[in-house]
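Excluded from the complex is one protein chain; the other protein chains are retained at their positions.
On to subunit A.
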């Protein structure tokens, strides 16, 4: 189990634009936890604090009863001595090493069989002798994952590993991530700002805002629970255009990756300009549901 109660303050260039983080929580063994929130709220910083890449200004971090960090006592285990696998947003693959050398560097000597198994598992065996710059984004992501697993860490930390990839690849890799998590049962913390990712992968989500964890729980409880009413369908989108048609206005909205059109009255349309974010709420009663196909 991981118990953390960490804070970090950083002075900004001007007074008032400094950064303050104060987050506390517990993570169970084998749990898949997501840190969710917009960028700049401290999700990645929390991950870096746990990995030992940043020092907190105050607080403690315990993993399985072992203290990794205790700011009051000036105790801070260096990242080398923390059993973590870290997947960076930019993957941070070593550019001069081949795929298998990247993994072997992490695994250490005499681990050829394990390296081979990892490459097999992440479907990289055929690419073992390639250099990172010869790989696609999804393949690079898999190398980063295999490398992070190579030391058999207690804790897997994933810093928006899928955000740079397109949708279909992301879905595929989410699936793989889920399979790897089931296979190794590793306690995993994922930083994400993609709701579908949170729903698909995590047992629990912590929602971060302004350097704090504001809500946590099962994704369904956290996100559906906050909808204005449970019998309504609530969406959020961006207004792309509005045009007049006879007596009403037609609004063109971007919801997720879909473009939809809805009707608005004069009064409503007057208050809206293209580019604005909108919350759309409608009755959830008896919608037409059908499989969309792949």
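Heads up, the rule we're going with is that a residue touches a chain if its C-beta (ideal position, glycine included) is under 8 Å from a C-beta of that chain, and two chains touch if they have at least 3 such contacts; residues count from 1.
Definition applied: contacts and distances are computed from a predicted model.
The protein name that UniProt records for the chain not on display, among "Molybdenum transport system permease", "Phenol 2-monooxygenase P2 subunit", "Lipid II isoglutaminyl synthase (glutamine-hydrolyzing) subunit MurT" or "Gas vesicle protein", is "Molybdenum transport system permease". From the options A:42, A:59, A:85 or A:237, the residue with contact to the unseen chain in the full assembly is A:85. For the chain missing from the display, the contacting residue among A:43, A:147, A:181 or A:216 is A:147, taking the whole complex into account.
Residues 51-53, 78-82, 84-86, 88-90, 92, 94-97, 105-106, 108, 133, 147-148, 150-151 of subunit A touch the missing chain (whole complex, contact as defined above).
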